[in-house]
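Partial view: only certain chains, each at its native spot in the assembly.
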Amino acid sequence: MDLPRTTDLGFARLDPDRAARTGTPEVVYAAGKTPEQTVTCLAGLLADAPLAWATRVDEATRAAVLDRWPGAVVDEEARCVAVGELPRPQGRVLVLTAGTSDGPVAAEVAFTLAACGVGCRRVDDVGVAGVHRVLAVAPDLAAADAVVVVAGMDGALPSVVAGLTDRLVVAVPTSVGYGAAFEGLAALLTMLTACAPGVLVVNIDNGFGAGVAAARIVRSAQR
Amino acid sequence: MDLPRTTDLGFARLDPDRAARTGTPEVVYAAGKTPEQTVTCLAGLLADAPLAWATRVDEATRAAVLDRWPGAVVDEEARCVAVGELPRPQGRVLVLTAGTSDGPVAAEVAFTLAACGVGCRRVDDVGVAGVHRVLAVAPDLAAADAVVVVAGMDGALPSVVAGLTDRLVVAVPTSVGYGAAFEGLAALLTMLTACAPGVLVVNIDNGFGAGVAAARIVRSAQR
Amino acid sequence: MDLPRTTDLGFARLDPDRAARTGTPEVVYAAGKTPEQTVTCLAGLLADAPLAWATRVDEATRAAVLDRWPGAVVDEEARCVAVGELPRPQGRVLVLTAGTSDGPVAAEVAFTLAACGVGCRRVDDVGVAGVHRVLAVAPDLAAADAVVVVAGMDGALPSVVAGLTDRLVVAVPTSVGYGAAFEGLAALLTMLTACAPGVLVVNIDNGFGAGVAAARIVRSAQR
Amino acid sequence: MDLPRTTDLGFARLDPDRAARTGTPEVVYAAGKTPEQTVTCLAGLLADAPLAWATRVDEATRAAVLDRWPGAVVDEEARCVAVGELPRPQGRVLVLTAGTSDGPVAAEVAFTLAACGVGCRRVDDVGVAGVHRVLAVAPDLAAADAVVVVAGMDGALPSVVAGLTDRLVVAVPTSVGYGAAFEGLAALLTMLTACAPGVLVVNIDNGFGAGVAAARIVRSAQR
């Protein structure tokens, strides 16, 4: 068996064949990296690919990226940057949020979908305290290839949505809330114990993971 | 200040004036008591009141109670017994369960309401995975003085119900579920972080507490 | 079935019929929203109602609200703002705190009651370490329609109060304390396991939820 | 809006249109139900569908089902029963387990897939302690529409698998292990924080949920 290649940067060992193996290239997780390290990783990835991107980007790193690549795509709400040309979007993922405060995580989902070449429609603030707002998105559900639901506090939205559609529901708990929300733990447990099947869960605030997963579903439908 | 009376049974000190102070007499929590202790407590309470009752009653205690008072009211599902005459019910509390497995806790709510002299209508299995089942109880909500919602697993039902009614919603998390339900913790956290206000929460599986609270609301409406 | 209306602001979808359905209008949770978003939400709600208010308001948002509506009602301790005319208060809720440090949460309860048109009497610092301070509020208990108890650290006050009154006790654990108080977890568990029935619990530091619930009880008594 | 139908059994309210809405019929969760209740639910569901099934079935319920429907499909390892004719399988899901002790959960996945009309290939005991066993399933990954990975203890297998394939990986933590495995919590957290994207997680021991989700992915690919 031949092992895939590795690009050795010293402080990091890039995996240039990951897109070939998994459909998604290696993406730079900028938290805990210096701006220089993130820029170097992006440059290394661009040696083998037309597009490279990073998540959890703070202001200093954003500036360093723009300094190196003035045309980089920057999304402040999502805290993401991309260098290179975004692919033409195919398919459609519906991204719902339970409240306005869940917006940054939904933005990370949307950015990831765009970088993966998948179309996205986002509807914000459809929390179950006014359940008619959920019922009103039925046409959007029917038009989607997959659904991503982003919710903090009680995290109850995926349970209701999954009972209304045959699309796979990717649930993203957020750290929105206080007290017994325990930084997203309440929403996480709610989603894991959702009384409706068809709900799959990612880590708290993990918009990136939800976006990659939704992109895989869309691609699966196109295979 | 004169202190209220105490009935000293040695292993227990009864509080015969509690009904006068709080509207509800002392009720025997049979868990951790021997059948003899429960019977003795009930007898002691009956010395000052027309009705006495016990919760968390196991089979041996139920037998001991029936042996002493053959006419006792027994509810096996609720694990409760009452000795004396139940008061004529006034007012109406709607008791909803999210699933059939939540039945025993709902039965404890209903038994408690009956012992408190409050009317009860129970509708089972209106989980949010089929949210139309929740919408269908709208007439029952409008006819109720208060609502008790009993739910395990994701515990999402109170969030939806509280968005549909101006009645106070007493939420009872149950230990129904497995894994990340963590014996009712998931439902408890969901209910505490419910995105709709008007939800108040009791301990996991605490049908008794929910019943007493709902009775207080009804009485408050009648004052 | 006709679905209720929704006011679509893009980043938020307001629920203008919520007051009609639940007795309380939608209230803006300002945490996680920009000052502009909170102002826009308040303006949107005022299109359908004589009063709109927001909780968890930081200094920047307070300034933005006052800039738009110079006559807004601001409560710095409660971190709340209201725009419009407060209703004339009816009924009476007794708000007790266990200690001075619980003050901001009690202020949120009081602000919420005022916005709901419910009267409020607040007595601070009646912790059980001097239990005579609790006994001394007996006349206040007798004069109230409902009681809200706000307590951090050991959270023991609701257990004692509920044994002295037939009013419903809404218990609010606070994050006051250190070490094993675990940011309010100790008080929350104490209140959930209160040995006296008639105690209902809301989320840690959730003065808003307690206020809305107490208002529902008062309105229930007036129905 | 017309609400979907409900079949009212008193202790349960069946949702006969769920298959039309979500692609999967309501399935009976037998834990916490009496054998009679489970049989009655199955009978109620069969009134509207050619196949009904139940999970978490104990021995007494299994016997009651076989007594009523002698030709029922029974899987003791999976603790599932089905009544009616299983659909012809389409597509292929690869089900991997990290160890032999994860077998019952994998069996529930496989049973669910069969009831959903989806094909399944199962390879057991490919734990990462001998990572060559994982590499050896590469041809199976390439032939699958989706992958379900079942693992207890350290729950590390999905991280490795997701780095080898572009298929969506549904990860099922199991309660296998002792001590710091904390009844599946360790594996759950590992899977939620998997360093490879493309991993989606269900509740601990929730083979049913994983099976339904995998079936949705396969159907999505066939749409």
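To keep things simple, chains are lettered A, B, C and D as they appear, and every chain counts its residues starting from 1.
In this text, a contact is a pair of C-beta atoms (placed from the backbone, for glycine too) under 8 Å apart; a residue touches a chain by one contact, two chains touch by 3 or more.
Here the structure is a predicted model, which is why all the values come from computation and not from measurement.
Undergrad: What number of copies does the complete complex in this structure file have, with 4 given?
TA: 8
The rule is short, and it goes like this: only the chains that are shown with their structure count from here on.
Undergrad: Determine whether subunit A and subunit D, two copies of the same sequence, contact each other through the same residue numbers or different ones, counting it as same when over half of the numbers at the interface appear on both sides.
TA: same
Undergrad: When the Cα trace of subunit A is superposed on that of subunit C, what is the rotation angle, expressed as a multiple of 5 degrees?
TA: Value: 90 degrees, nearest 5.
Undergrad: Relative to subunit A, which chain has the most distant C-alpha mean position?
TA: B
Undergrad: How many Å are there between the centre of subunit A and the centre of subunit D, using C-alpha atoms for each centre?
TA: 26
Undergrad: Which whole number of Å gives the spacing of the CA centres of subunit C and subunit D?
TA: Those two chain centres are 43 Å apart.
Undergrad: What are the residues of subunit A that contact at least two other chains?
TA: Touching at least two other chains: 99, 129-130, 135, 162-164, 179-181, 188, 192-193, 196.
Undergrad: Taking the touch rule as given, give the residues of subunit A at its contact with subunit D in the complex, in rising order.
TA: Subunit A reaches subunit D through residues 1, 18, 21-24, 27, 135, 145-146, 162-168, 170, 188, 192-193, 196-204, 208-209, 212-213, 216-217, 219-221, 223.
Undergrad: Under the definition above, what is the set of subunit D residues touching subunit B in their complex?
TA: Residue positions touching the partner: 3-4, 6, 10-13, 15, 18, 26, 29, 31-33, 37, 41, 173, 175, 183-184, 188, 203-206.
Undergrad: Okay, in this complex, where on subunit A does subunit C touch?
TA: Against subunit C, subunit A makes touches at 99-101, 103, 123-126, 129-130, 132-133, 135-136, 176, 178-181.
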